[in-house]
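Shown here: the complex without one of its protein chains, the others still in place.
Chain naming follows the written order as A and B, and within any one chain the residues start at number 1.
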Amino acid sequence: MRRRMMTIVAVAAVLAFQQTALTAPLPRVGGTLVLATDEDADRLDPNLSGQRASTIVYTQIFEPLILRDPKDKAFKPWLATSWQASPDGKTYTFRLRQDVKFHDGTPFNAAAVKFNFDRTHNPALSTRCVGCALGFYDSAEVVDPFTVRVHLKSPWAPFLDALTTAYLMVSPTAVAKAGDRDFGRQPVGSGPFRFVEWIPNDRIVLERNPDYTWSPAVFTHRGKAYLDRVIYKVIPEPSSRVAALETGEVQLVRIVSSEDFQRLVKDARYAPVVGLLPGVPWTWAINTTKFPTSELAVRQALNLGIDREIIAKAVFRAFQAYGAFRPAYTLYSPVSWAYDKSAEPYSFDRARASSLLDGAGWRAGPDGIREKAGQRLEIYLVSWEHGVPELMQAQLRRIGISLRVGILDTLSVNAAQRRGESHMGAVPASRTDPDILSLLLHSRNVGGGFNFSFVKDPELDRLLDQGAIETNLAQRRQFYVRAARLAMERAYMLPVHTRDNIGLASTRVQGLRFDAAGLFPMLHDVWLAP
Amino acid sequence: MGSFLLFRLVHGLVVVAGVVLLVSVMIHIAPGDPAMLLVGDSPVPREQLEQIRRDLGLDRPIAVQIVSNLVRFARGDLGSSLRTNRPVLSDLTRVIPSTFMLAVSGMFIGIAVGVPIGVLAATRRGEWVDSLATAFGVLGISLPTFWTGILAIALFSVQLGWFPTGGQGEVRMLVLPALTLGWFAAGALARILRSGMLEALSQDHINVARAKGLRERTVVLKHALRSALIPAVTLVTVQFGALLSGTVIVETVFARDGLGRFLVHGILQKDFPVVQGAVLVIAVIYTAINLFTDLVYLQLDPRLRYA
Partner (left out) sequence: MLSREAILSAFSGIFPLRAHKNFIFLLVGFARLSRRFTFGGILAFALLTSVVTIALLPHVFSSYDPIEVSPESIFVPPSLNHPFGTDNLGRDIFSRVVFGARTTLGFALMANAISITLSTLFGILAAFRGGWLDSLIMRVVDILLAFPGILLALIMVSFLGPGLATAMVSVGFGQTPGFVRIVRGSALNVRANLYVEAARAMGASDARILRRHILPNVRHTLIVLTTFGFGAAILIGSSLSFLGLGAQPPTPEWGSMLGQARGYVRTYWWVATLPGSVLAVVLLSINIVGDQLRDILDPRLRLG
């Protein structure tokens, strides 16, 4: 009797154990995922376009030669099975997969790769690609049908990283058919999803590529994607995007306001979608050629006089619970491999800021704002977003700096900085490779480029140039650490908070992961629960 | 009538040409470098920007750019968007119907609601009906459209689920945006009509009509309304024109791909072909509406024929 009891209990226990193991849901094949984005793509053409609105779509249609594994950040094969850099860093040889076909049936091979590189760097086409080897690319050579060699004019360290994001492979036959200017509207790649239709400013529809068998090892499953279709819907107004999520019209929303996020993340039907971004955080470029920010003491006082903790918490509190939008004290975000604490010379220190200003001859005027030789310490800041500027205004007033704020549209913000009308201005979002810093601070990017600090610092230039060609990772990192430290010590910029990628998704969406940059969702492994 | 039409047609051409010229000059004078926006949200090297500028002809002096753009335009070539490379003509054919539907339905609601309310307020001047109607009218014009739109979505889309949150292609997607626009239009119309009616009701020919023994309702509707409609009609046409390019807010909130958004994005990105093409369309439609209104004026008030 007792024995029987024991057997029953044992069997029941085993069954119970199996049951829990089985309740982990299996991916369901089928369904349509609808994503809401804020802006329509410009051209679905990775050779010629670089706008984020386009990239989030075409990273499902086109594939790169290699990718960074989101988990360990190492380079892993994708369309290329192996690669080698020459010792002088000027030549890269790639061995390619032989089983890849473009959506139009034509084969992917070395000739196609050469075509892609040549097209991207064709001066007649004026590519807008972000992060490609402009100025460094020399030529590409077909060694054999599945081996291609890329020659650079001089070594360029960011090249491998650029391969993961800026060089996605398009079908040469399709380009020949559609023409260079029009290919972006009829994209043909080799990815897990292929293009169906694009109703401008409304939606872009992709469908599963039925012949897809060459998924990289980084993906969780081989073979075709789970989803039948993916639709990118353009909904410009943030509250309308969220409303569409709530009505079920969309299942994933890009770019949510802090307030909406806070409200919905508590709801069991929605889950946060967080990508922490490496690169340059939200930073003000400080005009070093315009009085009074031409004075080092003033720039340093700015860096010392704002309380980033309070600012970030006030504006982004809901996001901070997920590690996003934290205070930034240096020019690289904490998740960047070039980040180093030694490049953070300033903390929040009003006393030190005041004494610096005192030392530079700035005395408090009748209304509390400092003056020197009849000039008030007035600084004009331009941005396209409210929130942070007002908080800075209040904080800087306490150390006698009057901050005048202009909230304008993007083009006018750029124009104001370019024309030297402003002292501080917002700088657009950045990429992952630390070389981004040279776009913002290298002297060759002054006057017509994005160096709105108008910095011409030979020492900084040298560090950035060396970082750009150094292939040894540890040494390369050192150059950027030193560059960031130098730029911070000379207070060329004012970092405030990190910029991260926050969205919301319905809990029906399973298997969602971001690429190593934290920006683009990898939809191949995504499936929809009922 | 024939010479009148010809006259107005010539004037219309002058207006359209004038608008396109003025806008072309202004968009080039406006500050900003479109190349920086075309690369999107990430900095790129200066050499790349300069290559793009050269490609788009932005490195030439402004006067040269303006002239060359106008010449191209005058030849009938509307060009392609700097941002997407799509031909402006195809963009226009796509966005005009959407905006037109929105503007027409918004105007329709505005008239259907605003006219009765304005007449009611005028005929019952001083009573509580007047105050209520006035209040309704003023509420319509004192709430920003983006507000009304967002509230409409929150209530009718999310809470009640009656309508989608936006988009185009189906009639049910048009309801909320049209109501949002219509409320504003109704408010303005009600106000102007009330005022015009009051003025008309106290005129001599109204007393004559009354003396003739006509029923009050006929007096009101046939005679007073007719002359009150003149400023109202002007308002409608002014509003309609404004609606064509002013629908941007409603189009943004309800994710509709319309002329308003097309034009505004073009302006904010200094995408000249887009701006020129959009403004051309608006000017043409506008001139057509003006012509139509003036014809309506003549119908409404025969006295004007001899003015």
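Couple of notes before you dig in:
Quick note on the criterion: a residue touches a chain if its C-beta (ideal position, glycine included) is under 8 Å from a C-beta of that chain, and two chains touch if they have at least 3 such contacts.
All figures in this text were calculated on a predicted structure; none of them were measured in a lab.
Contact with the chain that does not appear here is found for just one residue of A:P27, A:P70 or A:P238, A:P238. Taking the complete complex into account, A:E259 is the one of A:D144, A:E197 or A:E259 that touches the chain left out. Against the chain not displayed here, chain B makes contact via residues 11, 14-16, 18-19, 22-23, 26-27, 29-31, 126-128, 130-131, 134-135, 137-139, 141-147, 150-151, 154, 188, 191-192, 194-196, 198-199, 202-204, 227, 230-231, 233-235, 237-238, 241-242, 245-246, 248-249, 263-264, 267-268, 275, 279, 282-283, 286-287, 290, 297, 301, 303-304, 307. Summarising the interface, chain A meets the missing chain with residues 238-239, 257, 259-260, 262-263, 310-311, 313-315, 384, 386-387, 389-391, 393-394, 404-409, 412, 415.
The definition used in the following text is that only the chains that are shown with their structure count from here on.
Looking at the complex, you find that chain A touches chain B at residues 42-43, 49-54, 123, 126-128, 130-131, 134-135, 181-182, 184-185, 199-202, 233-237, 239-240, 243-244, 246-247, 249, 409-412, 414-416, 418-419, 427-431, 436, 439-440, 444-451. Residues 31-34, 36-52, 54-56, 80, 83-86, 91, 94-95, 146, 150, 153-154, 157-158, 161, 164-169, 252-255, 257, 261-262, 268-270 of chain B are the ones touching chain A in the complex.
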